[in-house]
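Structure record follows, encoded as structure tokens.
Shown here: the complex without one of its protein chains, the others still in place.
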Amino acid sequence: MRDLVRQLRHNRKALIGLLILLLIIGAALAAPWLTQYAPTARVGRPHQPPSAEHWLGTTRLGQDVFARLIYGARTSLAVGFGAGVMITVLGTVLGIVAGYRRGLVDEIINFATNIVLVVPNLPLLLVLAAFIGQASPWVIALILGLTSWAWGARVTRSETLSVAQKDFVKSAEMLGEPAWRIMALEIFPNLISIVGINLIGSVIFAVITEATLEFLGLGDPNAVSWGIMLYNAQNSSALTVGAWWDLLSPCVALALLGLGLALLNFAIDEISNPRLRTGSRIQRWTRLVRAGEGRL
Amino acid sequence: MRFLLGRLAFYVVAFVAAATVNFFLPRIMPGDPIQIMFASAGSQLSMENLNALKLTFGFIDAPMWEQYLKYLQSVFTGDLGVSIKYFPLPVTELLARALVWTVGLVGSATLVSFTLGSLLGALAAWRRGSLFDTVVSMLSIFFSSVPAVVISLVALFVFGHSLNWFPGGYSADPLLDPAFSAEYIGSVVYHGTLPMLTLVTVLIGGFAVTMRNNMINLLGEDYIVMARAKGLSESRVLFWYAARNALLPTFSSLAIAIGTVLGGSLVTEVVFNYPGLGNLFYQAILARDYPVIQGQLLIMTGAMLVSNLIVDLSYVLLDPRLKKA
Partner (left out) sequence: MSEPVLSIRDLSIDYVGLDSDMHAVKAVSFDIGPGEVFGLAGESGCGKSTIAFAISRLHRPPALIRSGEIVVGGRNVLDLDADELRRFRWRDVAMVFQSAMNSLNPVLSIETQFYDVLHTHAGMNRAEARARAAELLRLVDIPAERLASYPHQCSGGMRQRIVIAICLALNPKLLIMDEPTTALDVVVQREILQRIDALRRQFGFSVLFITHDLGLMAQMCDRIGVMLEGELVEVNDAQSIYRRPRHPYTRKLWASMPRLRGERVRLEGGDA
């Protein structure tokens, strides 16, 4: 674990990703100090282009786009991390239990996992959301958490299967440790990078899916979030009337958040998979060869 | 053969699972399920039509399990009810019309992005650490992490509105009559290009990253080293020994990715106002046209299962280890 953190500090992708993420989190937390406007208040004339007064212009209703963006970041981050943690916890617990207990429990969990994996996720979510009606961001987070654990469960399970064969697990069994202790204290710590990848991947998924559901009109139109910004911009024909700032601001924000998280994920993957790891060594190798210090 | 039969049985169960979601959703929501399902009908439907619709969805005076069986019977006999918004069109007909466009869009985009993405990923892994690898990896990460909504909207803004290179909606010029004429087909291609390229952009990064990682994991294998030791040409080793083998796990990840593909096309169709399943889904959601919404889940699950089956079949052809089983 500490090793993982140490290596992340030396990974350029991880650092850039972290920087982007901290920037967005910082802006979300400091929202009241960064803007004087409330995100839902009408503070100007409709569809004003960016200016010193309104950095990112105004919406059709005359709301300040920048204020909506940084307050909306709170929602996107909260839903992303809330649902992401839920997805990861469910997937990890189910995966470890299935992979370690084997037998009937495994059969059942594995079967359910496979079923959930072949029912297309977004259509399922759309149907659920359609019956719920206008879903608040919290409801969206909840249904995301409950329906999206399958991928994590599958990956965790197969990793658990191999860890369970290791000597330290076998010796813990010999010593008569209870199964839950073995799963929590022997197996789980060895899955930490899988869990990390699962967590960040799930956060990305949750952020994207929340925005998508809201864009498709399944969210609560009064919520302040990036997806609702997209929805309102689309419905007020922002592009046709030339109010690109209204539509592109949440687009850029979503792209940036996605990029930051993806860089972090890629970095963890690189660090945890020794075969993917050698990136910066190869750069030094290339320098040495160019300098004529050796060959292959 | 046993393998395929097993898969087939599994797919039937998965399909029933999707139908089960449909069956229980209105029944577990607070309130009267019939009221929920057909609230948007208003006075549009006659009593007679409404009764037929109730029968289709298993709302009969009988215990729950009989209702469930009744609904499954409707589903498996291809009766998905009628649309409320587009009354009196049957849901199956609406879905079938839209399906053609989606299959064309999704099929071509998947083919292009999978082929191109896998090729880029394979070359990046082969030239590991080179500038090419860095650029491909960076772009792949970027495009696979940006939501499809964002990519679609930006593409529409840049290429549709600002540059005016492509039309911003419909599957063909609405003034043309559908026909097997060069003009109509040309129009279809012209209208489909931007949505297709957008979808390719959404998908290609994921395929490239998967292929690159699979390749790198494979390059240390003894049979790759032996192929090089045999003095084979670089392209022979790259394509016949490394890429060909790395394609197998990439291919099986394609099966799971098809869910993402469908989700992506759903969004792209809405943004580009393309008359496929996604757009129909969107219209149905806006109108709370539940028979169509439920039909969508079934047909998309069906599409997913068929795609999975195609992947399974191709896998058996590609991997000799499965053939004798």
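Going in written order, the chains are labelled A and B, and every chain counts its residues from 1.
Basically, a residue touches a chain if its C-beta (ideal position, glycine included) is under 8 Å from a C-beta of that chain, and two chains touch if they have at least 3 such contacts.
Computed from a predicted structure; not experimentally measured.
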| item | value |
| --- | --- |
| Options B:Lys70, B:Arg128 or B:Arg288, residue touching the unrepresented chain | B:Arg128 |
| Absent-chain contact - pick from A:Arg9, A:Arg45 or A:Arg295 | A:Arg295 |
| Residue, one of B:Ala19, B:Leu219, B:Leu238 or B:Val271, that touches the chain absent here | B:Leu219 |
| Missing-chain contacts mapped onto subunit B | 128-129, 219, 221-223, 225-234, 236, 240-241, 244-245, 248, 318-321, 324 |
| Hidden partner chain, residues of subunit A it touches | 278, 280-282, 284-286, 288-289, 293-296 |
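Throughout what follows, only the chains that are shown with their structure count from here on.
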| item | value |
| --- | --- |
| For subunit A paired with subunit B, centre-to-centre distance based on mean C-alpha positions, whole Å | 22 |
| Residue ranges of subunit A in contact with subunit B within the complex | 114-115, 117-124, 126-128, 130-132, 151, 204, 207-208, 211-212, 215-218, 230, 234, 239-240, 244, 247-248, 251, 254-255, 258-259, 261-263, 266, 269, 273, 275-276, 278-279, 282-283, 285-286 |
| Interface residues, subunit B side, partner subunit A - complex | 10-11, 13-14, 17-18, 21-22, 25-26, 29, 36, 128-129, 137, 141-142, 144-150, 153-154, 156-157, 161, 209, 213, 216-217, 220, 256, 258-260, 262-263, 266-267, 270-271, 281-282, 285-286, 288, 290, 293-294, 296-297, 300-301, 303-305, 308 |
